[in-house]
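Excluded from the complex is one protein chain; the other protein chains are retained at their positions.
We call the chains A and B, going by the order they appear; numbering starts again at 1 in every chain.
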Amino acid sequence: MAFLKNVWYCAGFSHELDDGKFLGRKLVGEHVLMYRKEDGTAIAMSNICPHRFAPLSEGRRYGDNVSCPYHGLEFDATGQCTRNPNGDKGSSTDINPPKVARLKSYPFEERWGIMFIWMGKPEKADPSLIPDYSMTEERPGHKTVFGFHKLDAHYQLAVDNLLDRTHVQFLHPRLDQGDTFDEKFERKYSTEQTGDLIWDYHCELNAPKMPLVALLWPEAPDLMEYYFDVRWEAPANMLLDSGSVAPNTNREVGSHSPGANMVTPIDESSCYYFWNLCRDKNLDSPETDMGIQKGVGDTFANEDGRMVTLCQEMMEGETDLLSMKPLLLPSDEAAVRARRIVAKKLQAEADEEAAEKVALEAAE
Amino acid sequence: MAFLKNVWYCAGFSHELDDGKFLGRKLVGEHVLMYRKEDGTAIAMSNICPHRFAPLSEGRRYGDNVSCPYHGLEFDATGQCTRNPNGDKGSSTDINPPKVARLKSYPFEERWGIMFIWMGKPEKADPSLIPDYSMTEERPGHKTVFGFHKLDAHYQLAVDNLLDRTHVQFLHPRLDQGDTFDEKFERKYSTEQTGDLIWDYHCELNAPKMPLVALLWPEAPDLMEYYFDVRWEAPANMLLDSGSVAPNTNREVGSHSPGANMVTPIDESSCYYFWNLCRDKNLDSPETDMGIQKGVGDTFANEDGRMVTLCQEMMEGETDLLSMKPLLLPSDEAAVRARRIVAKKLQAEADEEAAEKVALEAAE
Partner (left out) sequence: MAFLKNVWYCAGFSHELDDGKFLGRKLVGEHVLMYRKEDGTAIAMSNICPHRFAPLSEGRRYGDNVSCPYHGLEFDATGQCTRNPNGDKGSSTDINPPKVARLKSYPFEERWGIMFIWMGKPEKADPSLIPDYSMTEERPGHKTVFGFHKLDAHYQLAVDNLLDRTHVQFLHPRLDQGDTFDEKFERKYSTEQTGDLIWDYHCELNAPKMPLVALLWPEAPDLMEYYFDVRWEAPANMLLDSGSVAPNTNREVGSHSPGANMVTPIDESSCYYFWNLCRDKNLDSPETDMGIQKGVGDTFANEDGRMVTLCQEMMEGETDLLSMKPLLLPSDEAAVRARRIVAKKLQAEADEEAAEKVALEAAE
């Protein structure tokens, strides 16, 4: 498995740790336990007890500590073992907690209701590198809905899907304008790369009112300008910045509904797709919340997710798309650029590791 | 996977392409799309879009063209890409269809309601090599029923099963005469090989009326001569030529119900079993059609299919029966001859390919 390590991945949403719950999740090939301490801080550490490899997320919670579900070894929120209830033969008290037992602890940050985890070297974990999703935060005048899905496909196939607007009219007939267009309908798209940041811009002029737009902005006009801009940061953190405005008005007076779209590998052949959507109209409507939850959920599960999984199946075990020499289209520009940036960064991480190893050996 | 390529395999039945339907099926290790053009010709080509490997059989049909379900690339019935709806940025029209994009197209023939596909070199595809199943065609005085099953076993295990009549009394108690035989009951069988064609003859004298015979020929006498002759052509195309006659009469006055029995590999460990049965009595009886469909279907699924799958399971991943040095019985003669012919032909194909490669290199 070749995954970037020294990056922030989405690990889930803040509300998943409500009520003191343990959340066990496999992320980027590692089993991770997440929970919120009594002071409110969320933490992440290994979910594997070093004794018999039991999943700690099945255990009990004592204050900020987790007790292994199998033999009761207790760990504090830094991952340090603090108690072995069977430490001394002939006693039920905790003598000799095994000090050597320390679980891997992960740099972990929460922002805007989203949890981010750093899988690489802790000393390199810089919170300022967390992608900016502040525009998706729920706040006065804005309402945010969250969801996630597990996908049986390499994470980059999901990124390809999200970095590409041209599949919408084929894969999502319900979301799209259908086969009949206004004669003035026009579609424009372009891709911009600045350093390792990609923006994929997509704009439709004189576009008909789609069902999703009708949900986000019931008062939208029948013909509108619709924009759908995607910002990508390596390896799989996207912002889907979409909205619609009446013709010949500016974006401030329309509907704007940015969404975080973050893909996190589970292993070589599966991944999580985490999303949110922050709307600025039609706020006090639980029906709209449900409609978005169900609409995006169903669309992803039955259309995108199904298609990406089918493609992975047709690839028969291969997970590196480019190694299969696919036909490249102009509309693939953003996705191909993203893959190239990831490949370059993977190489940089490998080089760095090799250099560190050489330095270490020289120092000995 | 070692499969014969330069042979005709059964790909399905003509009626499966009714109503303009797309049929996607994995055959001999390749994903194949089949459909019928508006002029009535059935065609087969790769089912994998070269762009993102989406299954084209999930797409939409425009005239004789198929449009990819993911991004709408359009292909004509020869496999040539003719349209990219997102070919030019800023436009929704089809500029620059990628001419290099051409799907593999397969020689494809229909005969007697059966579809045949050639997986090898197109220039070698000779329709005169298609096995003769004309006697199974529905025509005045004859009624044909069709069915197929998917089997989780190497295709040759299914061939072994079909080339062997001696399992019937053990595996198919409902089809067989049971444990009590008339004292004059007699069973004869023999195997004949002519070139690479095998005939396995099986005949029972003074045989009791089996339930299947009662269905095909309600007026059959209680004691009869029953014949069950199997013609085999490499690698897995069989004719089951069976029938029954009253004692001391000739075959013309009895019931004759030949059936095509064709096994097509899906991959190393699974296959399709396609069958038909053409009867010459009791024609206008939908109940009989259903009885055959269900009777043969249930027998195959619950008895042959189950047993072949169990044997494959006991073989624990091995798919080459002979490499496991099975006990060979006199009744295995036809099956062993068939395996030897397939092995010889596989070697010939490999030799030919090697020779062509040498010739090609010499020419350079």
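Please note the rule applied: a residue touches a chain if its C-beta (ideal position, glycine included) is under 8 Å from a C-beta of that chain, and two chains touch if they have at least 3 such contacts.
What you see is a predicted model, and the numbers here were worked out from it, not measured in a lab.
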Options B:Gln169, B:Gln193, B:Ser285 or B:Thr299, residue touching the unrepresented chain: B:Gln169
Identified contact with the non-displayed chain, of B:Ala246, B:Cys311 or B:Leu346: B:Cys311
Interface residues of chain B (partner: the chain not displayed): 160, 164, 166-167, 169-171, 181, 185-190, 307, 310-311, 314-315, 321, 324, 326-332
Residues belonging to chain A that touch the chain removed from view: 31, 47-48, 50-55, 58-60, 67-73, 84-92, 96, 98, 100-101
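Following the convention adopted for this analysis, only the chains that are shown with their structure count from here on.
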Computed distance of Cα centres, chain B from chain A, in Å: 46
